[in-house]
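Left out: one protein chain. Kept in place: all the others.
Coming up: chain A.
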Amino acid sequence: MKLTLRIWRQKGPGDKGAMVEYPVDGISADASFLEMLDVLNEELIAKGEEPVAFDHDCREGICGMCSLVINGTPHGPERNTTTCQLHMRKFKDGEVIDVEPWRAKAFPVIKDLVVDRGAFDRIIKSGGFISAPTGTAPEAHSTPVPKPDADRAFEAAECIGCGACVAACPNGSASLFLGAKVTHLGLMPQGQPERWDRVVSMLETHDAEGFGGCTNTGECTVACPKGIPLDVIGRLNHDYIKATAGGAKK
């Protein structure tokens, strides 16, 4: 395949970035999008030019590290797919493809296509866990979890923390990410004691990190490579209202 790539190049956080055009040729339709960028980078290095910096690791669609906005869509055109699992057979020969980093105030650009998603860790740190000290846990079978709850919790737990939801949201909101964690932990008996504190502190951190508010546009769930459903945001709002109105915190 022959393609024209227009890639966001930015030297550092303080620098001004710009789209730069690169033609590539001889791309296999079986290559993944990232492998296609590998090919481009090998060519750039051979010419003594700086290769394009981008984040990636497992290349199996699970670590959540890859993060490209392709033709305006986080993780590209294929639904329920991370960039690393997007294959070139989904593109047409001769196509012009725009490649940009995640676009969100809370995810500042570090270099080229690499952004800082540290805010997600800080949200989890503020309450996205169950306090279970090591070595003191009760027998696993002593707390049954009804299968429907376990399945729904699992569905929410599938979030890989890639940040596509934020990049897709016109407001730069991380409500889907939060909703997924609040739903996962809040559906299980183990997560009940901290349920109300959790939602309040995670949302406070969310706002403090510069993520925007949710206006239910639903772009997040369209972009989500794991198909996290929109109703987790409903649960987030429900729990938050209940927590604050009920005086759980504040």
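Throughout what follows, a residue touches a chain if its C-beta (ideal position, glycine included) is under 8 Å from a C-beta of that chain, and two chains touch if they have at least 3 such contacts; residues count from 1.
In this section, contacts and distances are computed from a predicted model.
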item	value
The complex's invisible chain, by UniProt name, from "succinate dehydrogenase", "Sugar ABC transporter substrate-binding protein", "Chemotaxis protein CheW" or "Probable tRNA sulfurtransferase"	"succinate dehydrogenase"
Among A:56, A:75, A:206 or A:235, the residue in touch with the chain that has been omitted	A:56
Absent-chain contact - pick from A:3, A:68, A:160 or A:199	A:160
Missing-chain contacts mapped onto chain A	12, 27-28, 30-32, 34-36, 38-39, 42, 45-46, 48-51, 53, 55-65, 78, 80-81, 85, 87, 89, 110-111, 114, 116-118, 120-121, 124-126, 128-135, 137-141, 143-147, 150, 153-154, 157-158, 160-161, 184-185, 188, 190-191
